[in-house]
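Here it is, the structure in full.
Removed: one protein chain of the complex. Kept in place: all other protein chains.
And then chain A:
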Amino acid sequence: MYLPSIDVVLPALAWSAVTIALYFAGKMVHRRFPRWWSSPLLLAPLLLVVVALAFRVTYGEYIRGTHWLVALLAPATVSFAVPIFEQWPLIRRYWLLLVVGMLVGSATSMLSSWGLATLFGLDDSVRLSLLPRSLSTPFAMIVSGDIGGTPALTAVFVVITGVFGAIIGEMVLTILPLRSSLARGALLGMGAHGAGTAKAYQIDREVGAIAGLVMVLVGVLNVLAASLLPNILK
């Protein structure tokens, strides 16, 4: 029988506990001071980085004990079936609109990332890793590998997009005179994937469901495009 040694179990438990504790502490601070800087996705990682640097821990050592938390993104993705099911009549009525929005949004994301990265003189591996950053993590990492980027780097860009996207999204929503919850949900789901969707749920259930749907469909769409297009173009 395989028994993990105490030197593996103890840090894993400790880092998981620290991560969860800082997340819930961050949430409490955010409830008390609901500002952009107190978002649990910004405050908790920032404090964690400080702790990790203080203990001279590498990412490899940290993630060995906490990857099970990241793995829970998968059942969270499965959970999107519930709001999608509940909003089915709305989605069935406006599916064409949503598809058009997703195609235009994906094109804008890739072209502007590529264009701006070229303008700033970033190298090829960074440029390719930036392309799928508006997708949610599991999709983005698949696409990044398919097109020749670095999946680990893409994961960081995806998270940066999520953290700042949720903040930017909230600001853009107050400026743009949008009439439909369809557009509001798509804005957050397309622009800031999971973090945007979480933000959308704070607005209301309908906006959240649309954001979740857009996030999932845009992911499926891009994974299929990245795996099929090279074969077609060849």
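Quick notes on this structure:
As a convention for this text, contacts are C-beta pairs under 8 Å (C-beta built on N, C-alpha and C of every residue); 3 or more make two chains touch, one makes a residue touch a chain; residues count from 1.
To be clear about the criterion, contacts and distances are computed from a predicted model.
One chain of the assembly is not displayed; among "ABC transporter, ATP-binding protein YnjD", "Aminomethyltransferase", "CidA/LrgA family protein" or "L-arabinose transport system permease protein AraQ", its UniProt protein name is "CidA/LrgA family protein". For chain A, the residues touching the absent chain in the complete assembly are 19-20, 22-23, 40-41, 44-45, 48-49, 52-53, 57-60, 62-63, 66-67, 69-86, 88, 94, 97-98, 100-102, 104-105, 108-109, 112-113, 116-117, 120-122, 126, 130, 133-134, 137-139, 142, 152-153, 155-165, 168-169, 172, 176-180, 182-184, 186-188, 190-192, 194-195, 197-198, 201, 208, 212, 216, 219-220, 223-224, 227.
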